[in-house]
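Encoded as structure tokens, the structure appears first; notes follow it.
Only one protein chain is missing from this complex, and each of the others stays in its spot.
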Amino acid sequence: MLHGELIIKVITVLGTAAFALSAVLAALDKKVDIFTVIVLGTITAVGGGTIRDCILDSPVFWSMDISYIVIAVVASIAGFFFFPLIQLKKINKLYLYIDALAIAMFAVQGTDKAWSLGFGLPVAPVILGTITAVGGGIVRDVLLQRPSLLLTKELYAIPVALGCLSYSLVLSFAPQYSSSGALFSAGLIVFMRHLSIQKQVIVPNWAIINRGK
Amino acid sequence: MLHGELIIKVITVLGTAAFALSAVLAALDKKVDIFTVIVLGTITAVGGGTIRDCILDSPVFWSMDISYIVIAVVASIAGFFFFPLIQLKKINKLYLYIDALAIAMFAVQGTDKAWSLGFGLPVAPVILGTITAVGGGIVRDVLLQRPSLLLTKELYAIPVALGCLSYSLVLSFAPQYSSSGALFSAGLIVFMRHLSIQKQVIVPNWAIINRGK
Partner (left out) sequence: MLHGELIIKVITVLGTAAFALSAVLAALDKKVDIFTVIVLGTITAVGGGTIRDCILDSPVFWSMDISYIVIAVVASIAGFFFFPLIQLKKINKLYLYIDALAIAMFAVQGTDKAWSLGFGLPVAPVILGTITAVGGGIVRDVLLQRPSLLLTKELYAIPVALGCLSYSLVLSFAPQYSSSGALFSAGLIVFMRHLSIQKQVIVPNWAIINRGK
């Protein structure tokens, strides 16, 4: 179990940094300053969880452990100076997989937090888990005036939502398997992100509205 | 009284669906996928009330009754498949009137909720009522990168605000008439929306800033 906790800790640190770095990459063609990079990096890293906690009316998670903020700020500053590294093909792929692990873990954790508070069971935890994982990135894109992930065909938010749904189904119908259900759901998200990153799978055409026009 | 409750229930269900459908219509020229339609439909339907409840620091309304979410999701999915129906002239007009009933009712309910919590009387309930009715639509438009209703000349937010103001005035000066005041204020909103839908009345020119330039 201690082993599991260590893995979670590592993914949290790497994932928070990966979220912050995504803001650096998103900001590249806007010529923003280092302060804005830090702001956007931090919002991307902790924004989703902040919205979740406001909706859940529970204390904002980073008020009790500011290391999330510190990691996001440090990663943003590092990204400001070393962003060409993340653009290198191999490192970029590594970065995308770290990001995939992070959204998978944050999605499952967000679902779990809402569930354990008995918040709008069994539907609302799916929403809160999804907000946790993708909310920060959406706010980042709005502030950068670029189309958010909701407007692209990339498989990003859909895997997250399906993972949260899968975990909620486990918690509803087979709560005794919650641990393996969490792992399975996170794995589902990572697998779908893998299909997107490696095989360029996108949202199928039948799922696009008004596609004929 | 039971009769009144039934009417409120019907308007709530139809109105929540109408709000979700407005997101389907708003998303048509962005070629988004069905998941985004559901997200935007749900945000439009419950976003305003969610912001209100966060500001009021009271439990988010859909955490206690998830049927709002279910209705919004089902309406969004139906809208995804059958949106050409809502574009038919007659059905579109019916839809606009259901939406008018819905914003009228949500505006009055939002004002009432803030008032009964004694929140910043007598001014703040007007703001909270307006947020309840139009907040979700504004977030939807921001996420779709389109001009929100705040930037158009359509009579939409102004009727809502006037209705909330009218209801607040009744609660301030003639609280014994709160029921008829609520009906009158909702009626005022519906009537002004009717002027907009049927007679194309828009914001008059003297009320536009910098109109000479």
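The first chain written gets the first letter, and so on, giving A and B; residue counts start at 1 in each chain.
Here is the rule we go by: a contact is a pair of C-beta atoms (placed from the backbone, for glycine too) under 8 Å apart; a residue touches a chain by one contact, two chains touch by 3 or more.
These figures come from a predicted structure and were not determined experimentally.
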item: Hidden-chain contact residue, picked from the options B:Pro59, B:Gly120 or B:Gly187; value: B:Gly120
item: Option touching the unshown chain, where A:Val13, A:Leu96, A:Val142 or A:Leu183 are the choices; value: A:Val142
item: Which residue of A:Cys54, A:Ala78 or A:Leu169 touches the chain not shown here; value: A:Cys54
item: Residues of chain A in contact with the chain not shown; value: 24, 27-37, 39-40, 42, 50, 54, 57, 59-60, 62-64, 66, 69-70, 80, 83, 142-145
item: Interface with the unshown chain - residue positions in chain B; value: 54-55, 57, 119-121, 123-124, 127, 138, 142, 145, 147-148, 150-151, 153, 157-158, 161, 203, 207-211, 213
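Just so we're on the same page, only the chains that are shown with their structure count from here on.
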item: Rounded Å distance, chain A centre to chain B centre (Cα mean); value: 30
